[in-house]
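Worksheet: the structure to be examined is printed underneath.
Of the protein chains in this complex, all but one are displayed in their positions.
This part shows subunit A:
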Amino acid sequence: MAHAETLPAHKSPTAAPLSATFNPYAWIVGSVFAVLALPLVATLGYALATRWGATLVPDGLTLAWFVELWTTPRFVAAFARSLAVAVGALALSLVLVMPVALLAHTRYPWLDRWMNTLILMPFAVPPVVSSVGLLKLYAGGPLPLVGTPWILIPTYFTIVLPFMYRAIANSLRAVDVQSLMDAAQLLGAGPLKAFFLVILPNLRGGVQIAIFLSFSFLVGEFVFANMLVGTRFETLQVYLNNMRGASGHFTSALVITLFAFTLILTWLGNRQAEHTITEATR
């Protein structure tokens, strides 16, 4: 309401009393937020409830479901598998995408056009379709990965490729790579040293954001994990799927845990973004 009073010039005199009690923007934002948050709040309530049956509010509150979840070895193992696969895929994508983005930016501009088309593939082809292709691809040849958990790493690489490539390419665009490399070399640094001292630190912010976002995306990935490896290598989402017959309170606790984890990663990514903008430290 204080906000409305600070902007009297925008309001006609007759509208002023109305706007003092009714702020349409706040209502729109509030209702959108409520629609989005409601299922989550309900799930959280269910995860924390001892019993939630025919009543409007739960019977009692308990952390027992979370304790049970975190003491289930099968869950912890699935969580660890998800983390391992995500870390592997991100490491692979960094090593492969960074040089490609750098070359596309400095030497071969035509490569950027190809990459921009290529990174649409994961969105254009549904996972159900591409998993069939991937199964065929990795069934034989030099990399017979079908049936092993390793198949998830190159597969997840294709999923995070758009995020990683765009993030690195955008960061490169914000930096005058050629001039910085020239300047560093004239000050006595070899090309490799110049890249690590002068270019890489300036890409760090953008790359970190991409890593955090991709990470939370991969931890929540289900279709590929289920179709390519399934129960032989139970990741978090596959585990959740397999547990759908178990207590609803238990699976709610699982979903909330997963959500909290993703939230923290996203928050870290955003904080890194602000950090990069303000350049508070080096």
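Convention: a residue touches a chain if its C-beta (ideal position, glycine included) is under 8 Å from a C-beta of that chain, and two chains touch if they have at least 3 such contacts; residues count from 1.
The rule is short, and it goes like this: contacts and distances are computed from a predicted model.
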Task: UniProt protein name of the chain not shown, from "AttE component of AttEFGH ABC transport system", "Fe-S cluster assembly protein SufB", "ABC transporter ATP-binding protein" or "Biotin attachment protein" - done: "ABC transporter ATP-binding protein"
Task: Option touching the unshown chain, where A:24, A:53 or A:190 are the choices - done: A:190
Open item on the list: Out of A:168, A:198 or A:225, which residue would touch the omitted chain in the full complex?
Closed with: A:198
TODO: Would you write out the residues of subunit A that touch the absent chain, in ascending order?
DONE: 175-176, 179-180, 182-190, 193, 197-198, 201-202, 204, 279, 282
